[in-house]
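The structure under discussion is supplied below as structure tokens; questions concerning it will follow.
Heads up, one of the protein chains got dropped from this complex, but the rest are sitting where they should.
The block that comes next holds chain A.
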Amino acid sequence: MTANLLSVRDLKVSYRVGNGHIDAVDGASFDVPRGSIVGLVGESGCGKTTVARALTRVIADNARITGGQILFDGKDIAAIPERQMNALRWRDIAFIPQSAMNSLDPVYTVEYQLNEVLRRRGGLSAREARMRCESLFEMVGIEKGRLRDYPHQFSGGMRQRVAIALALALNPKLVIADEPVTALDVIVQRQILDQLRELQTMLGISVILVTHDISVVAYICDRTVVMYAGRVAEAGPMAGVLTRPAHPYTMGLRNAFPDLAGAASGTLTPIDGAPPNLAEPPPGCRFAPRCPFSIEVCSTESPPLAEIVPDHRVACHRASEAPVLREIAARTETWLAHA
């Protein structure tokens, strides 16, 4: 048994667009230790959802995993035949989608949809399935009388709980949650995150939490993987990455978000500009065009993901100067001057 439930190595996912292709994920590597919540964070289009979906191997018709390994429990699930992969789905790797409204089938009751996975995928009898449905609803704090309700009869937060119950139905080892609270208001966000954390601890499962919201990561995650333009910019223990970020992008991201815990930290500073067009990515570091600290080498050579302190990796040419850069990055004018 390996310490890491999941190890993604140099994963590449490519979309065919017209005659060309876009490498939405271009060599992503990170680990998910057993029993931990790993936050996969980055802005829209950075490839985080593509990574999440690639782990299930249910990806868009025009997408393809073009390289790398996905070691799940020591087995490379990027390379196994589809039939074997399908056996793993939901039993070992479950998924919580962003919008539970659209991801629940509107014409069936939630009980039907729970039963579907319990019986078709879990092989439970009708009796066992009914009991399991009730205990799952109890687990996520919905009264069991509502099992017979249809998805549209639930509120947004409740639906997300249903989605969590659905994901936990077959006792998976890994739950991938793709922006599970993004569509909810902050109060409900917090309730759902608390519940997710509680269940994760209770069941000892691993969770990958995909989000664009760094405050969600700060609130719930053990580890963080910061993605930028299809690559991992920085990865490590959550506290280390967020309190002592070594990548300018993480520093900027931290300035750009309010705190979910409520501490008003003054002004928010956005990172100017937009991520690069992945059809023609810039040579060298992909963040260089927006980075206030870029030097010559940044626009010619791509920085490798290297360990700066144990268990904390960063892909930046100036990683060794991180403490100094952090101080400069904390000032608003750094980012304004660059713009």
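Of note:
One rule holds for everything that comes next: a contact is a pair of C-beta atoms (placed from the backbone, for glycine too) under 8 Å apart; a residue touches a chain by one contact, two chains touch by 3 or more; residues count from 1.
Everything below uses one rule, namely that contacts and distances are computed from a predicted model.
The subunit not displayed here is recorded in UniProt as "ABC transporter permease", chosen from "PadR family transcriptional regulator", "ABC transporter permease", "Spore germination protein" or "Anti-anti-sigma factor".
Only one residue in the set A:D10, A:D76 or A:D105 touches the chain that does not appear here, and it is A:D105.
Remark: the omitted chain is touched by one listed residue; of A:R34, A:R64, A:R91 or A:R130 this is A:R91. When the missing chain is restored to the complex, the residue among A:T2, A:Q153 or A:T243 that touches it is A:Q153. Across A:R16, A:K75 or A:R120, the single residue that touches the chain missing here is A:R120. Take chain A: the residues that touch the chain left off the picture are 56, 58, 86-91, 95, 97, 99, 102-107, 109, 116-117, 120-121, 150, 152-153.
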